[in-house]
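The structure that follows is given in the form of structure tokens.
Left out: one protein chain. Kept in place: all the others.
After this line comes subunit A, so read on.
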Amino acid sequence: MLEVRLRHRFPGFALDAGFTAGPGVTALFGPSGCGKSTILAAIAGLFRPDEGRVTLAGEALLDTATRRFLPPERRRCAVVFQEGRLFPHLSVEGNLRYGLRRAPAGADGPGFEVVVDLLGLGGLLARRPRALSGGEKQRVALGRALLSRPRLLLMDEPLAALDAPRRAEILPFLARLRDMEGPPILYVTHALEEVDALADALVLLEAGRVLAQGSPDELSLRPDLPLAARRDAGAVLTCTVAAHDPARGLTRLAFPGGTLEVPLRREAPGARLRIRLRARDIAVARTRPEGVSIHNILPCRLVAITPSAQHPDEVLLRLRVGEAVLLSRVLRDAVARLELREGDEVFALLKAVALDHAPG
């Protein structure tokens, strides 16, 4: 368990944030300049805040009240930086072994070969960092951090410097990293797709403060948070791959409340994945429509109609399907035309191809 409480005054900006992070991936999410990288640096010991306390598994890494400041090399919080920061004078193998050689004798963690396999680095070991592509560099940086046997893995926008295809190439590796029994991961990002794909918990930051903390599924349903104002606002569903139907070119995903048909996916049946159902992609009908191309027609109950904070002519509809909740963004006029009331039974309509944007 990581507990963080930090205060620091910069010229024109004040950081005042507190949160906790458990096992798995905790995402620190917010716009650029909201202080998330500063928080990460303070946890790693690379930045000394005016005031604060950081404890990891009960041990204080930083406590300004008792003037405790553990140097970074004794915190064992490895960082994966946005720019990789590979050592240019060492080979890939030299980079990977740098932290491993310095890990305490009793420290537990995956071995060299395991990490090389996991991240697909076998063919790169003899190369110099300059001979690597951006995506390869980040995989090496990931491996190097992991091999230092950290008690906490800090990732500072590790995909931000990469283009979309490279990001899609690395994300599955990050997911594999999360799914092995590794150290807790604190993941700083301003990309929602990374939160959706990786985060078990979410800390929302804005202007140096924590707006909310909770599960990503829960927070993405809250209309009061800036998440709801984004173009890609919507519910996040945790699904399992039920079956593939290559003949029809689609995959069936099961979620607590029904099934979704989406364009054919690569994951094996039984695999768990998170799908963002963008509110703007979901339409609502009073009666089950006939003769439409839409694959997903889900009977649900309209539980809430919330005016949108950003668009005066729009509302957010909260729809319950079994145990799951979906969000739909429609014009106020649609509510009036269909005479929608909270408690009504309606059908949520979702095109299959609206769901091909998820990474992986």
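Heads up, the rule we're going with is that contacts are C-beta pairs under 8 Å (C-beta built on N, C-alpha and C of every residue); 3 or more make two chains touch, one makes a residue touch a chain; residues count from 1.
One rule holds in what follows: contacts and distances are computed from a predicted model.
Its record in UniProt calls the unshown chain "Molybdenum transport system permease", which is the match among "Ethanolamine ammonia-lyase small subunit", "RNA polymerase sigma factor", "Molybdenum transport system permease" or "Uracil phosphoribosyltransferase".
Between the chain not shown and the residues A:9, A:68 or A:102, the one that touches is A:102.
Within the whole complex, the absent chain has one touching residue among A:26, A:148 or A:220, and that is A:148. Considering A:4, A:77, A:119 or A:142, the position touching the chain not shown turns out to be A:77 (whole complex). Listed here are the subunit A residues that touch the chain not shown: 44-46, 71-73, 75-79, 81, 83, 85, 87-89, 98-99, 102-103, 128-131, 144-145, 148, 154.
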